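After the structure tokens below, expect a handful of questions from me.
Yeah, one chain of the complex is gone here, protein chain that is, but the others are all in their spots.
Chain lettering (A, B and C) follows the sequence in which the chains are written, and residue indices restart at 1 in each chain.
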Amino acid sequence: MAEQLKSAPPPSNNNGTEEQRDLGFGSVVSQKSHLRLLNRDGSFNVHRKGMGTAFSPYHTLLTMDSWRFTVLVVVSYLLVNMLFALAYLFCGPQALQGTEGEPGFARAFFFSVHTFATIGYGNIIPVGMAANIVVTLESLVGLMGFALATGMMFARFSRPTARIVYSRTAVVAPYRDIHAFMFRITNARSNQIIELEAKIIFSRFEQTPNGRMRRYFQLELERSRVAFFPLTWTIVHPISDSSPLKGITERDLLDSEAEFLVLLTGMDETFSQVVHSRSSYRAEEVEWNARFRSIFVNEDDDVTVDLDRFHEVERLTS
Amino acid sequence: MAEQLKSAPPPSNNNGTEEQRDLGFGSVVSQKSHLRLLNRDGSFNVHRKGMGTAFSPYHTLLTMDSWRFTVLVVVSYLLVNMLFALAYLFCGPQALQGTEGEPGFARAFFFSVHTFATIGYGNIIPVGMAANIVVTLESLVGLMGFALATGMMFARFSRPTARIVYSRTAVVAPYRDIHAFMFRITNARSNQIIELEAKIIFSRFEQTPNGRMRRYFQLELERSRVAFFPLTWTIVHPISDSSPLKGITERDLLDSEAEFLVLLTGMDETFSQVVHSRSSYRAEEVEWNARFRSIFVNEDDDVTVDLDRFHEVERLTS
Amino acid sequence: MAEQLKSAPPPSNNNGTEEQRDLGFGSVVSQKSHLRLLNRDGSFNVHRKGMGTAFSPYHTLLTMDSWRFTVLVVVSYLLVNMLFALAYLFCGPQALQGTEGEPGFARAFFFSVHTFATIGYGNIIPVGMAANIVVTLESLVGLMGFALATGMMFARFSRPTARIVYSRTAVVAPYRDIHAFMFRITNARSNQIIELEAKIIFSRFEQTPNGRMRRYFQLELERSRVAFFPLTWTIVHPISDSSPLKGITERDLLDSEAEFLVLLTGMDETFSQVVHSRSSYRAEEVEWNARFRSIFVNEDDDVTVDLDRFHEVERLTS
Partner (left out) sequence: MAEQLKSAPPPSNNNGTEEQRDLGFGSVVSQKSHLRLLNRDGSFNVHRKGMGTAFSPYHTLLTMDSWRFTVLVVVSYLLVNMLFALAYLFCGPQALQGTEGEPGFARAFFFSVHTFATIGYGNIIPVGMAANIVVTLESLVGLMGFALATGMMFARFSRPTARIVYSRTAVVAPYRDIHAFMFRITNARSNQIIELEAKIIFSRFEQTPNGRMRRYFQLELERSRVAFFPLTWTIVHPISDSSPLKGITERDLLDSEAEFLVLLTGMDETFSQVVHSRSSYRAEEVEWNARFRSIFVNEDDDVTVDLDRFHEVERLTS
């Protein structure tokens, strides 16, 4: 149920009630927001505030990209060693002794590196109770920090992350004797995704007795499931007489702020994990009377696809 | 089956037999206990003794909070090093030599740190067979302890832990032309939970031919599933003519020690793992003739929810 | 299909064909073997030879008990260091120098420990190309061995291992107006197992047109599923008129080498992993005209079970 109970529309005669097909956006989102429901990357156009939901360090570390993660690790490493360098300096001028260099921040910093990374050349050594207590602390921080980094690195590895690429645009193209709404997808990784299933929810604003609000329709697919996904898959909704797209024009789609929500579920074979992917096409991202270019190279025995043509669409002149 | 076979009540005419709806509590719990069946945090009000079930170290380490886990690691680290310090002292006054400090517990302790953490500055060194054997042992303990801590840290990370927050109270509020039992939930983490399903079991004491005992009823929901859960979800049981709550008053609920058991199942998208959450509302935790305050901030294009209002309920004056 | 195609019996009229209920044992096992099909711990009474199936190191390391695993780690650690000690000795008397001890195996061994565990005090140091090459090798072996041990330790942790305890005996006890076959189970760990399902396959030798061979019958349960499993669960097959046990005597069970195969499936809540458990009761392990003692302690508000009475059965004198 959404926040507004009174204005819920009567269920339509498609399969599943309309409320089940709104996917959880709720009627407030469905009535008020003119933003797209789903971003192209599958994230939501909603914001939460309050209740300390702003920052979840683990989730952030887990999902940030590799480049930022690396920078974060490097910066943390330098900062921690600087902090401990200050702590050693604070222990007094006699706390660190040895053959290397003159006393000062640099020596303390390098000694901290020797300790944090558990190298311990012994060219600089801790002297006195204070320095040794800091060493004890740093050794523990070093070990646990490293355990944490190792765990985090593996957690990042073992996440099931399908990288499904969606064609930049969807098309409405001739199909058998009628037309069909189509887009295509491919797997950007070299792992196999199997048992892939697709679902398209068509959403648009309609004038209802309760005012202008979004309605949701699940579109029937020519084929909603493939056992393997070695190449690409063109997902096709034939615009038959029973389709909610029947008789609709490009103008209608734009005016009703239509959006095609795409939900994919499959299984990543490498880790045997269920993976999900979602995206959406707004009315502006649908090309009418166009079709996808073939991506098959030299279509004979050796089956090769050229993914550089993946997004390419050719306008039909008819 | 529960412990008392003879007194089992005849199955009611709801979907599923009543025994299947008692969820595994068994008739002893159902007849005798006046405690709540489920605590707010989803744990059970039962105790087990005997058969060494008291302590499972792995499970304890895995589920304890981060703060305690950290304290435990620090204390263990200090204790282990103290133990090895004693072992080195036991090897005799000549066992540890070097430039640092005078012989004694402190020197032995710091040497142990250098060894356990595999730093090995060399400012203190082991001399003689005994000390070197202790070093061999400590190095292995250090490595394995560290491997264990790393594994445990990752195990703690990778546990699927939905933090569903349940509204502090449930309400019985007007809904369309009738009333409905409602509560709301939100996700306290920034990960996405998808394919979320809810189930409510209503339980209360009734006078039966076999004495006063709990009966269980599954409540029909306006909607039992959402595909996404980006914001909040208000779970609604309309009190229609077929509802076991039909005609019931606040007094009835309290007198029959009623409890609403809530079971949620969803999928954590970050790790593609199924997550479970449960809670319950006792009669005292249901507000009658009240409704939840809207948590939408500035309900226009930019959809924002203010979770600080999540638990807020407003009494209806009608 | 089993190895003998011609002698397959006609399917019986129970639900599922009999071949599907033989669970994969095949007709050779079903006709020839008088051993129990499943051991109490759920393992199979079959042996495989040939094709290098004898030893799978990873699986062995993963499933061996903690005590053996620890011994194995300690012994491996000592052995590896001994091997490297020999390598250092092989590099000549000048290869290891330092303040500590006289040249010899002990010194080489301790130096190896300093290196393998990456301590590196520096009281013994490698001198010359040969010793340094061995150090390079050992450092890598040390790092990878440690990575392997850490990975293995976590793999051992994260395995979903239900420790379901089955009552030592099953009983045939009065149940309502008839009798029932029953046994009980409990969870020996403190984790929660939810959505637990049980299946009992009854198997016995029968005289068929193709000779004496095992037949399989799935038994209907009073209740085949519990949502929670906080205490114990008594699994009950009522011996109704449609039961294959109807009219059977203790003698019959023993003579037909009957066996009750028990299959459990549930979900470990800690890791959200599906867990399986199986066991079996042979005719000798069924007590007739007996019932389980109650394990509820002081059956009032505070629900406590005493698992020390879990296996206890009381004979009925009727």
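Following the convention adopted for this analysis, a contact is a pair of C-beta atoms (placed from the backbone, for glycine too) under 8 Å apart; a residue touches a chain by one contact, two chains touch by 3 or more.
Keep in mind that this is a model prediction, so the values were computed, not measured.
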{"item": "Chain not shown: contacting residue from A:F84, A:Y166, A:Y216 or A:W233", "value": "A:W233"}
{"item": "Selected residue (touches chain absent from view) among C:A147, C:I178, C:L254 or C:L316", "value": "C:A147"}
{"item": "Sole contact to the chain not displayed, among A:L83, A:M129, A:L254 or A:V297", "value": "A:V297"}
{"item": "Where the missing chain touches subunit C, by residue", "value": "1-3, 5-6, 17, 19-20, 23-26, 28-29, 32-35, 44-53, 55-56, 58-60, 62-63, 114-115, 118-122, 125-129, 132, 135-136, 139-140, 142-144, 146-148, 150-152, 154-155, 158-160, 263, 273-276"}
{"item": "Missing-partner contacts on subunit B, residue numbers", "value": "118-122, 150"}
{"item": "Residues from subunit A at the interface with the omitted partner, ascending", "value": "73-74, 77, 81, 99-101, 106, 109-110, 113-114, 116-123, 146, 149-150, 153-154, 157-158, 165, 175-176, 182, 186, 188-191, 194, 196, 222-223, 225-231, 233-236, 267, 269-272, 294-297, 299-310"}
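Keep in mind that, in the parts below, only the chains that are shown with their structure count from here on.
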{"item": "Farthest chain (mean CA position) relative to subunit C", "value": "A"}
{"item": "Self-contact between copies subunit A and subunit B, residue sets same or different by half", "value": "different"}
{"item": "Angular offset of subunit B relative to subunit C [C-alpha, multiple of 5 degrees]", "value": "90"}
{"item": "Chain centre separation in whole Å, for subunit C relative to subunit A (CA means)", "value": "39"}
{"item": "Residue list for subunit B, restricted to those that touch at least two other chains", "value": "114, 118-122, 146, 150, 154, 158"}
